[in-house]
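Removed from the display is one protein chain of the complex; every other protein chain stays in position.
Moving on, here comes subunit A:
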Amino acid sequence: MEVFLLQLFNGLSISSILLLVALGLAITFGLMKVINMAHGELIMIGAYSTYLTQNLFQDYLPKSLFDWYFVLAVPVSFVIAFIFGLILEISLIRFLYGRPLDSLLATWGVGLVLQQLARSIFGAPNVAVTSPAWLNGGMKIMDGTLLPYKRIFIIALVIACLVSMYFYIYRSHEGRRMRAVMQNRDMASCLGVSTRRVDAMTFAIGSGIAGIAGCALTLLGPIGPSLGTYYIVDAFMVVVLGGVGKLVGTVLGATGIGMFNTLFEYWTNASLGKVLVFVCIVAFLQWKPMGLVAMRSRSLD
């Protein structure tokens, strides 16, 4: 029972991290079809934004307030990554729509530049972000089973991100324009939607969510300039497995990979478990190349 609960929680926790990392990509790659290799670096930017927020609190604010820096760090990471995303879209991505190979190379290059930029500013070694005291420790549900607050916080953060994304995409005016442009760009523009604005906003929001992911990753360990590269493959895998273009698919993809990863690692060991997960994904995509939640074809006509 204990083991089962613990494994379930671990699976959920890994799923939540995967999902947070992949959510931004679900927008930039899933909706906009830009193969955004710089996604990992936008995560890294979010992580360093958190680091900067922490340092500012340490240096300029009374110690009693320090614990609350993290509450501010989440929006700060979002905004900084959002701005980077906006600059990237306006200066580069907008010339590369409909050219997947070019966008792959160009964003990869941007990723390398951003990594080097981080190395020049913050130095090559990893830096540590001190988690606020209220996230230390954990919830004890029975003997030997401790659910760390950090992990619970990340799960809650993912849910919050999902809910706000849902409302933005499916319930707001901006979201309606965004879905219209992504489905039928020409017709949307003929109705008076400014497609340039929608593109820029959509890419920037995807980047901003990558920033929030980076902020959450600071809770799990030290951060460095190449932080993003560890997560980029997983992020793409989640989006592709879930089915490109569907938010629900991304959630299912992340949960699937997270759960199976935990399960296989429990049955075998860490490296073999990972291999088994990859094998399963490859096999699944052979069977269903469109991913878990494929758009029904009739409505695409």
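Everything that follows uses one rule, which is that a contact is a pair of C-beta atoms (placed from the backbone, for glycine too) under 8 Å apart; a residue touches a chain by one contact, two chains touch by 3 or more; residues count from 1.
Following the convention adopted for this analysis, contacts and distances are computed from a predicted model.
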Name of the absent chain as recorded in UniProt (options "Pyruvate dehydrogenase E1 component subunit beta", "Amino acid/amide ABC transporter membrane protein 2, HAAT family", "Phenol hydroxylase P3 protein" or "Urea transport system ATP-binding protein"): "Urea transport system ATP-binding protein"
Sole residue of A:His39, A:Lys150 or A:Arg177 that reaches the chain not shown, by the stated touch rule: A:Arg177
Contacting the left-out chain in the complete assembly, out of A:Asp59, A:Asp143 or A:Asp186: A:Asp186
Among A:Ser91, A:Ser194 or A:Asn269, the residue in touch with the chain that has been omitted: A:Ser194
Touching residues (missing chain, whole complex) on subunit A: 176-177, 179-180, 183-184, 186-195, 295, 298-301
